[in-house]
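Every protein chain of the complex appears in place save one, which is left out.
Entry: subunit A
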Amino acid sequence: MEILAAAAVILAAGCTVAAWIFYRQKKNMYQALSRMMDDLLEDRVVTLTDLKEGEVSALAGKAKRLSEKLQSEIGQATQEKEQVKSLISNMSHQLKTPLTNIMMYEEILSSDGAAGTKLSKEDQKKFLAKMRAQSEKVDWILNSLFKMVRLEQNVIVFEAGPNLIRKTILDAVNLIYEKAQRKQIEIETEYFPDCSLFHNPRWTTEVFANLLENAVKYTPEGGKITIGMQRFEMYTEIRIRDTGIGIEQKEQTEIFKRFYRSRGVENQEGSGIGLYLSKLILEKEKGYMNVASRKGMGSCFSVFLQNSQE
């Protein structure tokens, strides 16, 4: 009986000690974590090491990443502010020329008959047509700028899903067909089975229209544009090949950057937005594009879109 009682006492004591140790450990861990949380809350660098084995250290690693994420978001916000600044200066530059032109035409038209000069009906019509073309240009620039800014800042979230690709490309071709005909550029399509790709038809039409428009713009009269496709396991490649002026090797990475214009075509119409906008759109669809080109031989832009998974 006495032995039993003694055993019980020893057991109880053992339990108490174990409980106490356990309690201490828990308290230590709690304190370490609590200090870490304080660091996070006060925007301090997390002092707990993330270079040891064990749960607390693994958590410290995650806490550090958390604070980095916050920091990077703050950094991004500042960067966006800078971007907006440079954008505004750029926008004013882009809009200046067409606006100057409009003002000039307006002046000519309103001075009609003033200083003894008389514009014929035909001339009047000509200037009005020119004015309209310029206004359309302004409209186009503003539209693409808005789209670009909103895509960049993730304001537009468009739904991409499995959609048939042929119609998307056809829509794009229709948009530029007239321009191509005017320059007597032939548009040829290689074997093109319709298939379902992960994309948003409306936005992707814009990508292809941009690429085709460039192709028409930089291909001399009587040239040829070929549209081809190739299926891979996860991606499908859509190629747009032209027989145009081509792009120099060292410029092939640059052309996808915002507002970049190749030195050789500075005098041609263009804003340096199209390719950048296309790249942004494709990135939102988990796709990408690249270019292969040789100066004077033509360019081939490839768009890669993911195959839809059943």
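To be clear about the criterion, a contact is a pair of C-beta atoms (placed from the backbone, for glycine too) under 8 Å apart; a residue touches a chain by one contact, two chains touch by 3 or more; residues count from 1.
We adopt the following convention: contacts and distances are computed from a predicted model.
A.B. asks: Which one, "DNA polymerase IV", "Phosphate transport system permease protein PstA", "ABC transporter ATP-binding protein" or "Integral membrane protein", is the UniProt name for the chain you do not see?
C.D. replies: Hidden chain, UniProt protein name: "ABC transporter ATP-binding protein".
A.B. asks: Touching the left-out chain: which of A:Gln71, A:Ser111 or A:Gln124?
C.D. replies: A:Gln71
A.B. asks: From the list A:Pro98, A:Gly223 or A:Gly244, pick the residue that touches the absent chain.
C.D. replies: A:Pro98
A.B. asks: Which subunit A residues touch the hidden chain?
C.D. replies: Considering the whole complex, subunit A reaches the absent chain at 45, 50-53, 57-58, 61, 64-65, 68, 71-72, 75, 86, 90, 93-94, 97-98, 101, 137, 141, 232-235, 237, 249-250, 252-254, 257, 259-261, 265-272, 283, 286-292, 304, 306, 309.
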